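After this line comes chain A, so read on.
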Amino acid sequence: ADPVEITVQRFFGTCDADWGTNTDISKAIGECGIITSQINKFAADNPDIKVNVNTVEWPGYDQLTAQLASGEPPDLVTIHESVLSDYQSKGLLQPLDEVLKSAGVDPAGFTAAGREGVTKDGQIFGLPIDSHTMLWHINMNYFRKAGLVNADGTLILPKTADELLAQAKQFKEKVGKPYLVQSMANEKGAFYRAMYIYLTQMKSDFFADPTHLKLNTPEAKKIVQLFKDIYDQDLTTKDQDYAASLSGFTKGDGGVLLNGTWVVGDFDALSKAQGNALSDGYTVYPYPPVFGGTPAYWSDGHSWALTKKDRSPEQTAAIQKFLKFMADTNFEWARTGHLPAQQAVIDSAQFKALPHVTTILDIAATAKPLPAQVRHQFAVNDIIGEEVAAAIMGQKEIDAALADAETRVNDLLAN
Partner candidate 1 sequence: MTGANIGMVRPRIGDVLIVLLVVLAALIMILPIAWVIALSFKLNQELKLDTNAVFHAPYTLKNYLDVLGGSNVFRWFLNSVIVSFGMTVGVLILSSLAGYGFARLRFPGRDILFVLVLFGLAVPEQAVIVARHQIFSMLKLHNTYPGLILPGLAAPFGVFLMTQYFREIPKELDEAALLDNASRFSIFWKVLLPQTIPAQATLGVFTFLGAWNDYLWPLISATKKEMYTITTGIASMQTNFAQTEGLGFLMAQAVFAGLPTLLVYLFFQKYIVAAVSGRAAR
Partner candidate 2 sequence: MALIELKNITKSYGAVKVIDDLTLTIDSNEFMVFLGPSGCGKSTLLRMIAGLEGIDGGEILIDGRRIDPLPPGERGIAMVFQHYALYPHMSVRDNMAFGLRNIGVPEADIKERVTRAAQMLVLDNLLDRKPSQLSGGQRQRVAIGRAIVKEPKAFLFDEPLSNLDAALRVRTRVELAQLHNRMRSTMVFVTHDQIEAMTLAHRIVVMNNRRIEQVGTPMEIYSRPATRFVAEFVGSPAMNFLPVTTEGNQLKLADGTVVGPSPRIGTASGGAPLTLGIRAEAVALGAPGVGGLDAAVEVVERLGDRTLVYSRLKTGALIVAEAKGDSALTADTTVSLGFDRAGMHFFDADGKACREMSDA
């Protein structure tokens, strides 16, 4: 019989040159390598299923939108949990509860963050594969030089905003470099994420009403003010874009890089090599709760979603197999630096043995995505990021920026 065809659409790039034929997932490195190898392995294991892989440019939603609009979507698609609701609310996605059940994947085994991320209106719309959040990536060599280490060699983290500023100043005096390495040029990511993290920690529920943002609050102001102070006092690198901040940190431009879980692997590898700024001096921490409150960390996650369209039972079966396979190999995906979405993987010794995992493990429990009902999260994030960035860099008054963010987001959500 002809093999059953399913179409799988994903981002994460193409790396056929390195991993195009690799079926040994454990050998693969990096997001692209691992996901390529995962799919290769699945195809090898299931000769009766033909997997058409459609690779799209990150994040691929323009294309997905077009495909859905034209009625020719792929079957399975990688999707950020924050974006799920956009498509789900239009009825474009297939609930997965039944599918997962038949596949033998129990949603109860998801991490809390993962489960929350894919659950919309009480139904599950995606197979979560990871959670990711922001971290402080630390250049320990500089921190030692700045005297910001405890006797046991561990890092002294600031506990309040003032402390943070003081430490940063001390750092700058001793090391001659800025404390923070931030990507500020046309990159909105770090800012909205910092906002979400600290606002959540301060329990300022900016999306109490998921259709209405409330951002012009004292808490929000405090956060923006802190970053503005850092910026004004030259305690951060400026004008670097995303790439420049990464390479800047590797070159030793500053002490703390604000970036995501996904770069941990790279830096860890660097720190084990000799002759660079991070050699034997790299570690990571969650954002220190400098405004008090309870630990909570914004998170998002990647998931596999299923589009709504007519399928044969064979295809559905194939899809079930695929999802099951992805859930089963979730550990391999976690090697990218992301937190896995399967609680069992988190609990496994294998996972804990990965570099720096212990430091960030708590995050899995305290990760907090935006409420699922908030629509257009990518767009909302962008707006908040833009406005906050403008305020931090002095292009706008803080109040005005927060107010503008509010109006823009609310106008967006109202339509």
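Picked so that all candidates are chains of the complex that A comes from, given by their letters.
Convention: a residue touches a chain if its C-beta (ideal position, glycine included) is under 8 Å from a C-beta of that chain, and two chains touch if they have at least 3 such contacts; residues count from 1.
Bear in mind the structure is a predicted one, so any value in this text is a computation, not a measurement.
Asker: Using the contact rule from the top, which of the candidates 1 or 2 touches chain A in this complex?
Answerer: That would be candidate 1, which touches chain A.
Asker: Can you tell me which positions in chain A touch candidate 1 when the two form their complex?
Answerer: For this pair, the touching residues of chain A are 7, 11-18, 20, 30-32, 52-59, 62-63, 65-67, 69-72, 242-243, 246-247, 250-251, 263, 276.
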